[in-house]
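One protein chain is absent from this view; the other protein chains keep their places.
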Amino acid sequence: MSVIPQDAQEIIPGADELLPEPRPGGAHRRREWVDIIRGSLRFGRTKVGLVIVVAIVALALIGPYVAPHSPYATGVAPDYAGPSARAWLGTDYIGHDVFSRILCGGRTVIGLSVVATVLAMILGTALGLLAGYSRPAVDDVIMRLLDVLLAFPSIVFVLLLVALLGNSLGLIVLAVAITHAPRIARVARGATLEIVGRDFVRASEALGVPRRKILAGEILPNITSPLLVEFGLRLTYSIGLIAALSFLGFGMQPPAADWGLMIHENQMALAVQPYAVFVPVFLIALLTIGTNLVTDGVSRALIGIDRDTGAK
Amino acid sequence: MSEIAMTTAENDVVLTVEGLRVELDPSGADIDDEVTLSIRKGEVLGLVGESASGKTTAATALLDHERRGARIGGGKIMVEGRDILALKPNELRRVRGGLISYVPQDPSMSLNPALRIQTQLVEILEAHGFGASAAEREKRLEEMMEEVLLPSDAAFRRRYPHQLSGGQQQRVALAMAFACRPAVIVLDEPTTGLDVTTQAHVLRTVRDLTQTYSVAALYVTHDLAVVANLADRIAVMYAGRLVEVGPKEALFGGACHPYTRKLLEAIPDLNGEHALRGIPGRAPVPGRRPEGCFFAARCDDVEDQCRAGFPPYDGPGEDHRVRCFRWREVEARPMFADRPLRMAAGPACATEEDALVTVRGVRVFYGSHEILHGIDTTVCSRRCIALVGESGSGKTTLARAIAGIHPGKIEGDILFKGRRLERDSRSRPKESRQQLQYIFQSPYGSLNPRKTIGQILSQPLKEFFRLSRDDMEKRMGDALELVALDATLLSKYPDQLSGGERQRVAIARALAAEPSVLICDEVTSSLDVSVQATIIELLAGLIEETGVGMIFVTHHLPLVRSIAQDVAVMSAGNIVEFGPVGDVLSDPQADYTKKLLADTPTI
Partner (left out) sequence: MSPLLKLILRRLGLGVLTLFLVSVVVFGATQALPGDPARAILGKQSADKAMYLALRQQLHLDRPIYVQYEIWSRGIVSGHLGTSTASGQPVTTLIRARVVNSLILVLLAALISIPVSLLIGALAALWRDSVFDMTTSVGSLALAALPEFVIAMLLIFVFATTVMHFMPSVSRIDPTLAIWSQLNLLILPVLTLVLAVAPYISRILRASMIEVLESDYVQMARLKGMPERTVMSRHALPNAVIPAIQVSALQLAWLAGGVVVVEFVFNYPGIGSAFIDAVKNRDLPVVQAIALLIAAVYVLANLAADILTILVSPRLRTGLR
């Protein structure tokens, strides 16, 4: 098969008779954000997801200020006591007030996940942009290396590092970021490649605009859609991963109040003190479902927007 | 009842469409409405329209097919006494492919990539009960392929679609359409994307088959020249309404609708006898159509009654219908009101020193493959040289090599004002980068969708000049003025502009750099004929006003007349003929040029 590129594409006008009419709009139409928010809230499920996320984040942030007892206070009631006036959900294996610990246990999960995801996005986007807008040789090398990282399921990779370097929160955040980065890079690279093929990039090159300016000014603004969706997905997985790590006994350590850790600590006494286990389980479940629903809504809104603006 | 009565025109009519209406789903806005036409046995009716005219939607409606987002809202489609739109699903299935068949626009997408050619051909015979046995069907299959001039041997039949060329794929589509000897065939721009020679071939085949089997054919196209040779009658569609229907000779000799006339004037004339004229403005899209005649906003003959209501069907005869109140006056006017082609251009470069760009012995590679084999040419100021050829001829490659955006190896010399240029524009001195400007084909891909027009236009200004903000605004306004656009566009985004407007912005971007050479790479190929004409007018005017030298790359030979003084005909990486446009087109020397001219459809 020929390796010579097609000389000129014979595009015939009228190929799509229902081409979108040029969008009306005043001078500075408000860009994306309003459109995205409005577009995604069209779907019932997104609204539900948003409510859930907001509620749980509020719980996590405000919780510590309204907790009846300190999450570290032991002896609030006898160990493994049932629900009472003092401890609304009872106490755990050491006599902590389960309710207070639940109110205080969200911050770490959410905070660590957000940090890890942001880090991953920065790393992954940079690598993806580089791979997409470099010589094929450089692209190949970067992708091969990333493939190696991708061969490890996230949890295996993180635990591998923990086994070697010991259990520390910083390491875990870094490890989660590193395991997500290749996946983000793949998405970023794909989007970059598609943009790089478009004429406006070539037009800037012809003008002599330096590469880094093209990366930042021409390419990056055009790949924000898939990256936004990817951020949402990675956040959802980060929350799951970090909670799982605490659940396994890594990550957060006692006496910290953390939802994942609580499940770990109280797993054995499931039948006696179910709340300490299942309330955090439900909260983590709701949180991840919420973020995923919102991400789905944003993704669908973006597809519509990109189609209308001809960005796709 | 005597036999003579049986041979009246009514008995020859195979297809009748009455008041067809197709709407958008769910808004209900009309895409097509009041479409009424008829086709006789063995007759080809050309349905002509530009983008958003609704012609493809109307054509597929003939098979009671609704694409996603559209629904058929009313009307009757009568074939052999049956209303297609009223058929039950089972009957409809038998009719499709059997009584009425369809040839799609893009066979590379319409042929199933996972199935062999023969599977896709034989199944239509099976579905419609042709042939009593597999052996009979195989024989019929061979016949079908020979009819469309395809090899009928087993090895070829076992191929997959991607192993065929574009022209071969389209022939397969034709074979499928004629397989069951249908009464009606709907062809949807089937020569899109094919080069001129292949297109000529396919058109001939279509003509032969429709005549041999007395099939009534509806040929949808945007290209009047193509349909001029093939069709017996022509129907012109504008914004979803038929505005004129009549015999080919009547339309070309004396069109009665202002739009038809303007459309004809916008078509590049191979003989170069009349100048191109575009139609400013845009056709109204579904949902934004006015009360009166849809063409009123762009019509020179408009008067009050035109805005009150859409004109009814009227016209000189049964066979020639028009929807215009003033058709009589329009018909009376001579075609192509005296506007001879006249381009004020500078003289050819006397010596090499005068030339802006000199190409000497240039060989261009893609990887290790040599694509251009030793090219010599020049570009002079105040003149335009056209690079003409089919796909793969190397014309775009040459243009890109000159512009410095070709990614492969280049040997030989490309000189700008006597100075040798580096291969990559980024290695070139600022002056050369600024003076040589390139305009891309697709208005949809050449503007960054995330930037405002102002940001797009300011890029070359920032790159090449040191200007204050006020100066920059002024220069951008000037550039827009040169392309007849308003400065209010500066704060808009590309998706708020039409295709024609976007292309003008692309041209303005090039002009903002104050170049001495403009390289236009198929800049009108993605545009409607009427819009194309306005851009050509613009470019020709720019040469006159600013004195730039222009390289105009195109695959469309007739266009060359309207813009260039010299033409270089390219094929397979070589310039096979070069000379003044008039000479080359009226008295071609090279065989390839002769063939190209012979295969180019003209009115």
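Every chain is named by a letter (A and B) in the order it is written, and numbering of its residues begins at 1.
Just so it is clear, a contact is a pair of C-beta atoms (placed from the backbone, for glycine too) under 8 Å apart; a residue touches a chain by one contact, two chains touch by 3 or more.
This one's a predicted model, so the numbers in the text were calculated from it and none came from an experiment.
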Candidates B:49, B:75, B:98 or B:311 - the one touching the absent chain: B:98
Of B:113, B:317 or B:334, the residue in touch with the unshown chain: B:113
Touch criterion as defined above, residue of B:17, B:176, B:293 or B:414 at the omitted chain: B:176
Candidates A:40, A:125, A:204 or A:292 - the one touching the absent chain: A:292
Hidden partner chain, residues of subunit A it touches: 1, 45, 144-145, 147-149, 151-156, 159-166, 236, 239-241, 243-244, 247-250, 263, 270-271, 274, 277-278, 281, 284-285, 288-289, 291-293, 296
Residue numbers in subunit B that touch the chain omitted from display: 60, 63, 65, 67-68, 93-98, 101-102, 104, 106, 109-115, 119, 123-124, 127-128, 160, 162-163, 176
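Assume only the chains that are shown with their structure count from here on.
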Centroid distance [mean C-alpha coordinates] between subunit B and subunit A, Å: 46
Of subunit B, residues touching subunit A in the complex: 24, 31, 49-57, 69-70, 105, 189, 192-195, 222, 285-286, 288, 366-367, 369, 371, 389-397, 403-405, 425-426, 428, 430, 433, 438, 440-442, 444-451, 456, 459-460, 463-464, 488, 491-499, 501, 506, 509, 513, 521-522, 525-529, 531, 553, 555
In the complex with subunit B, residue positions of subunit A that touch it: 3-25, 27-29, 198-200, 202-210, 218, 221-222, 308-311
